[in-house]
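All protein chains but one are shown in place.
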Amino acid sequence: MALIRDLAVQGAQMLLVLVLAPLLLGFTRKVKGRLLRRRGPPVLQPYRDLLRLIRKEAVIADNASWLFRSGPYMIFAATWVAAALVPTFATGLTFSWAADLIAITALIGSARFFLALVGMDIGTSFGGIGSSREMMFASLAEPAMIMIVFTVALVAGSTQLSNVANYMQMHASLRVSLGLALVALIIVAVAENARIPVDNPATHLELTMVHEAMVLEYSGRHLAMIELAAAVKLLLYVSLIACIFCPWGLAPADGTLAAYATGAASYLVKLLAGGFLLVLFETSIAKMRVFRVPDFLGIALMLGLLGTLLLFVSRSF
Amino acid sequence: MPASGDRPLRPRVEGKGLMPVAVALWGVVALFTAALLAVAAHRARTASLLVYLICLTVCLTILGVAGVQLVTGAGAAPTVQLPIGLPWIGARFRMDALSAFFLVVTNLGGAGASLFAIGYGRHEKAPGRVLPFYPVFLGAMNLVVLADDAFSFLVAWEFMSLSSWALVMAHHRDPDNRSAGYIYIVMASFGTLTLLLAFGLLSGGGGDYAFADIRTATQALPGLVLILVLIGTGSKAGLVPLHVWLPLAHPAAPSHVSALMSGVMTKVAVYGFVRIVFDLVGSPVWWWSILVIGVAGITCVMGVLSALMQHDLKRLLAYHTVENIGIIFIGLGLALAFSAHDMRAPAALALTAALFHVFNHCLFKSLLFFGAGAVLNATGERDMEHLGGLIHRMPLTAFTFLTGCIAISALPPLNGFVSEWLTFQAILLSPALPSWGLKIIVPAVGAMLALSAALAAACFVKAFGVTFLGRPRTPAAAQAHEVDRASLAAMFAFALICLLAGVLPGLCIDALAPVTRSLVGTAMPAQTALPWLSIVPIAESRSSYNGLLVFVFIALSTLLTVEIIHRFASRAVRRGPAWDCGYPDPSPATQYTADSFAQPIRRVFGEVVFRASDHVDMPAPGDARPARLTVTIRDLIWEAFYAPIAAFVGVAGERFNRLQFLTIRQYLSLVFVALVGLLLVVSIWP
Amino acid sequence: MAGQYFDIAHMLAGGLVLLSMTLLYQDRMFGLLNVFALHAVVLSTSVAWQGHIQGAPHLYITALIALVLKAIIIPVALRRMVVRLGIHRTIETVVGVGPTMLLGMGLVALSMVVMLRATATADPLAREDLAFALSVVLLGLLMMVTRRNAVSQVIGFMSLENGLILAATGAKGMPLVVEISVAFSVLIAFIVIGVFLFRIRERFDSVDVAALDAFRGERR
Partner (left out) sequence: MTFLDLHLPLDALTAVLIIPAAAAVLLVLLPGYWLSARLNMLASLATWLVSLTLFVERPAPSPYLFVDDLNIVFVVLATFVAFTTSAFSASYIGHELEIGRLTPRYLRFYHAMYQTLMFAMNLGLTANNIGLMWVAIELATLTTVLMVGIYRTHEALEAAWKYFILGSVGIALALFGTILVYMAARPVLGEGQDAMVWTALISKAGGFSPELLNVAFVFLMLGYGTKVGLAPLHAWLPDAHAEGPTPISAVLSGLLLNVALYALLRFKMLLAANPAAIAPGPLMVTMGLLSLIFAGFMLYRRRDIKRMFAYSSIEHMGLITFAFGMGGPLANFAGLLHMTMHSLTKSAIFFAVGHIAQAKGTQRIADIRGLTESHPVLGWGLVLGVVAIAGLPPLGIFMSEFLIVSSTFARAPLLAILVVFGLLIAFGALMLRLNEVAFGEPTGSKAPVKASYVPLFAHLALVAAAGIYLPGPLVAWFQAVARLLG
C-alpha cells in the first residue's frame, strides 16, 4: 500500500515537471516581454508550439543517421529522469536514492553528450560550431557543478538531494561556503540553459548561437522533443536551487496530503520567483562574446572550489 | 645467500587449492607453445586463426579459474615453487585475491583481443612479426600477476616489455614506429631498473627475494621504496611525466595489440604498484599519498588535454589511457591516505573505486581500440581528418564505439560513471583526514578529476562525431565496409559487459571485497544484499546510486515518449537536403574537423599547457592563394625532461669519443698517469 | 764483506738510475743509442754481480743475454735502421728536456718513498735494489710517454724492461728469472723487428707515414 502511494507520488513528480516546464518557459518569456515594455507572448504559447511541432511531419537531411533520429528522445528522456529525481514538492521520493546529485549532474551530461553528437551528424559547419562551443562550456560548467555538489554535500553530509533538503530545513544557517556555492550554481544554471549572457535562446544570428546551432537541422517532433528537454532542464535547475537553498515547505517523506499540497504550492511560488529573478538578471545584462564565457564559468569553478576548500579546512565555514 | 642445498626445489604439488594457479601456469605454458608453433608455421594461412584460437581458449580458461577463485575467495592461497629462476629461491607463483582479480582483468582483455584478432589478424601484412610475440606477450602478463618472488616478477615484467616491444616493431618499415619502439624499450628498462633497485631495498641484500620473506622482513627506507616503485610502475602505466612513450608506442602496434597494451598492460603496471605498496611494504605514511595523488591529478588533466589536441584516432585513445591511469592512481592515493590514518572503511572504498576503474578501463579502452582497429581496417586511415560518415557504412562498429565513448566519458548508466562516482565519494570522505597537506590537495585533485571527466566527454564527442558522423571526408571513408563477424563479436561482447558492469555494479564491488579485505583490512558493505541492486559506499543516508534503475528509467521513458508520439502525433518523415541556415555547402571540407572542434578548448587551456598558438596566413585581397591556419603545439614535458637528457648523452658521447682518436703515446700516458696516481695513493695511504 | 757486496750492488743499481736520467736527457739519436748500450752493460754487470753474491749461476745466462742482445745487437741494428731509413737524428720531445728531468726526479723520489715504505721488513739490499728498479721502470715509461720518435720509444721500453730484470735479479733466489728474461728478449726482438718491418720512421702511432692521419682507430 505504502509502495503504491510512493510510486504515485513519484509519478506525480514526473508528470509535474513535465507539465510545469513549458509553463515556466512561457512565464519567463511573458515577463521578459513585459520588462521590455512589450506585451510578450501568452504564457501558454510554449504548449501550443510543442503541440504544433509534434503534429508536423519531420523533415530530416538526406544523410541523417539513426543517431540523428533517436537522439532527441534520448536527450529528452535523460533530462526528464534527471528532473524527476530532484525533489520538487516532497523529499524522500521512492526513487530519490536511485541517483544522487552527482548522478543527476552526470545525467544532464549524458543529455548534453547526445545533443552535441546529433549536432555533428549532418556534417554542417553550424552544427560543428554549436557542438564544439557547447562542449567547451560544459568542460568548465561540469566541474564547477561538481564542486558545488562537493560544497553542499560536505555541509549536509550527503549527496542525496532529499537528505540535503532535510538537512537544510533542519539547520538552516548562513554559511560562507553555501553562499559561494549559490552564486556558482546560478552562473552554471545560466550557462547550462543557454541564457543570456552566455547564449541567446531567441536568436538565430549564426556567430552568436550555440544551442540553436546544434539543433538547426531539426524539425517537427524531434525539435519538439529537444525544446521540451530544454524547458525541463531550465525547470530542473530552478527547482534544484530551490530545493537546496530554500527547501522550505517541502513535504517530508510519507507526508500527509496537506503537506504535499503545501509543498506543491510553495514549489510553484519558488518556481515563479526563480523565473522572475532569472529574467530580471537577463534583461539587466548584455550577452558576452563566446570567448569571454570561459572566464565567466571559470568564476563559478573557482567559487565552487573555494567553497570546498573552506569546508575541507574547517567544517564551520 | 642460502645455499641451494638447504631447500629442495622440486615442484610443490601437495596441499589443496593449488588447482587454480596450476591451471594458470599450464595456460601460460600453452601460450608459449603457441608462440613456438607460430615461429614454425607463421607462413601457413591458417596459422593466424590457430594461434588466436589457442590464445582465446587459454585466456577464457584462466579467466574462468581466476573468476571462481576470486568469487569463492579461497583464503590462504598456496604457493607453487618451480625449480627454475633463481636457484636458491625457485620461481614462485601464487594466486591470492589480488592476483585473481588482475588475472580476470588480464585475461578478459586478452580473450577479447584474441577474438577480435581472429578476424582482424587476417589482414596482417607481416604475420611472422606478430603471431610469435602475441601469445608470449599474453603469457608474460599472466606471469607478472602470478609471480610470488621478486626475480620471477621482474623477469616476467621485463619480458612483457620485450615482447610488446617486438609487437610495436611489427611494422618496422615506418620510421615513426621504429623511434616509438626505441623510446618504449628504453623507458621500459628504465622502469625495470628502478623496480630492481626497489626490490634491492626490500630484500635487503641477503638474497631473500621471495615475497613471503619480503613481507616479514623489516624494510629500510620504505619512503624511498615508494618513490622508486612509483617511478618504476608509473613509467609502464604512463604517469606524467613518464608517459611520453605511451602515445607513441600504443598506436604503433597492430590494433588488437594496442588494445592489450592500453587496456591490459597498463593494468599490470597498476598491479605492480598495488602489490608492492599495499602488500609488500605495508604501513604507509601520509606523505606518500600526497605524492601519488598529486602526480595522479596532473596525469589526469595532462592526459585528457593532450588527447584533445590529437587527430590521430589511436593516439587520442592512448592519451586517454594516460588520463584513466591518473584516475586509478587518484583512487590508490586516497586509499593510501586513508589507510595511513587507519581509516579502514574509506580506504576500502577508495581502493575499490580504483580497482573497479581498472576493470572498467580495461573493458572500454579495449573496446575503443577494437573500434579504431576496425576503422583502420575498413579505411586504412587512422587520421580522423580523413574520416567521417562511417556510421552509415559500418553502423554496428559505430554503435559499439559509441557505447565505449559513453562509458569512458563517465556518463550514466554505463560502467565508467560508477567507478568515477565511487572515487568522488571517496574524495567526499577525505575532509576527515587530519594531515593539512591532504586537506589542501585533495579538493584540488577532485576539481582536476571533474575537469578531466568533462574534457573527456568533449574529447569523445569529437572522436565519435568527426570519425563516424557527418559526411565522409575522403573516398576511403566513403567506401568503408563493415568489419568481419569475429571482430564485431568481440566489440559487442565488450559493449555488453560495459553495460552490465554499469547497471549491476554491486556484483563487481562484492567481487572486489576479498581483495580490499586482504590489502586494507576491510571491505565495502556487501552491495548485493541491498534492495533494488543499488550501491551504497558507506551509508544510504550519505549517498547511493542505482545504475539499473536509472537505466530502466531512461529506457522506459524513451520508449514511452516514442510510443506516445508515434501513436497520437505524427510519424511521418520527409528526407531533404540539409538546411544549414539556408546555404548548404556540398563540399564535405566545410565540416568541422577534429582540430577546429578542439579550437575553443585549445584557446582556453592550450596556451598555458602546450604554448599552443594559431597563426592565420590571410592572403591580401585579390590574391588567389588560399588562406592558411597553422596551429603549433609544443610538448613542454618532452622539452623539460627528455630533451635535456638526450642532449646530455649526445654531448657526453661526443666528448668521450675523442678518446677513440688518440695516439699510442697518448694512450701510454693514460697508463702512466694511472700508475703514478695509484702509486701516490699507496705512498700516502695511512 | 756483506757491506762491500751491498755497496757494489747498490752502486750498480744507482748507476742504472743515473743512466736512465741520462737517457731522458739525451736529444741526439746516436747519443741515445750509446747511452742505452751503456745502460745494458751496467745492467749485465749488476746481474752478474747478483749472480755472484747470491751464488746463482743461472743469473750469468741472463747477464749474457743482456750483454749480447741489448748492449751489442740491438744498438747496432737500431743504428743501421736510423741510417737506412733516414730517421731524423734529433729527438723531438713532447715536454722539454728540463721539465722531463724534473718529472724524472719526482718519479725517483716517489719510487723511493713507495718502496722504502713497503719493504720495511725486507733485507736492505733488496730494498735499495727494488727502489732503484722501480725508478728505472718509471723513468722508462716516462721516456716512452714524452718522446715522439719510434726509436726513442723503443729504447724507453727497453730501459723499462732493464729495470724489471734488475728487480727480478735483485729478488734473492727468484726462480724463472732466466725464462722471464728470455721471454722479454723475444718481446723486444718483436718490437725492433716490427719497427723495422713496418718502416716506422717517426712515430709509433702509425705503421706507415701514408696512414698517419688516414686512420686513428676508426674511419671518420
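Note that the chains are named A, B and C in the order they appear, and that numbering of residues resets to 1 at the start of each chain.
In this text, a contact is a pair of C-beta atoms (placed from the backbone, for glycine too) under 8 Å apart; a residue touches a chain by one contact, two chains touch by 3 or more.
Note that this is a predicted model, so its numbers are computed, not measured.
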In the intact complex, which of the presented chains make contact with the chain not displayed?
B, C
Can you say which of C:18, C:112 or C:174 touches the chain missing from this structure?
C:174
Listed in rising order, the chain C residues that touch the chain left out are 114-115, 117-122, 126, 130, 133-134, 137, 141, 144, 157, 160-161, 163-164, 167-168, 171-176, 179-180, 183, 186-187, 190-191, 194, 198, 204, 206-208, 210-211, 214-215, 217-219
For chain B, which positions touch the chain that isn't shown here?
1, 3-5, 9, 83-88, 150-151, 154-156, 158-159, 162, 169, 172-173, 175, 178-179, 181-182, 185-186, 189-190, 193-194, 196-197, 199-201, 203-207, 209, 649-650, 652-657, 659-660, 662, 664, 667-668, 670-671, 674-675, 678-679, 682, 685
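Heads up, the rule we're going with is that only the chains that are shown with their structure count from here on.
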With chains as vertices joined when they touch, what's the shape: line, ring, star, complete or other?
line
Which chain's mean C-alpha position is the greatest distance from chain B's?
C
Please find which chain has its CA centre nearest to the centre of all protein CA atoms in view.
B
Rounded to a whole Å, what is the gap between the Cα centroids of chain A and chain C?
100
Quick one: chain B and chain C, Cα centre-to-centre, how many Å?
69
Residues in chain A with touches to at least two other chains are numbered none
Listed in rising order, chain B residues that touch 2 or more other chains are none
Which of the residues in chain B come into contact with chain A in the complex?
388-389, 391-392, 395, 398, 402, 406, 409-412, 417, 421, 424-425, 427-428, 430-431, 439-440, 442-444, 446-447, 450-451, 453-455, 457-458, 460-462, 464-466, 469-471, 532, 534, 540-546, 549-550, 553-555, 557-558, 561-562, 565, 569-570, 572-581, 584-585, 588, 590-592, 596-601, 603-604
So in the complex, which bits of chain A are touching chain B?
54-67, 69, 73-74, 76-78, 80-81, 84, 95, 97-100, 102-103, 106-107, 109-110, 112-113, 116-117, 119-129, 131-133, 135-136, 138-143, 146-147, 150, 153-154, 157-160, 163, 204, 206, 216-217, 220-221, 225, 290-291, 294, 301, 304-305, 308-309, 311-313, 315
Chain B-facing residues of chain C, complex:
94, 107, 110-111, 113-114, 117-118, 138, 141-142, 144-145, 148, 153, 203-205, 216-218, 220
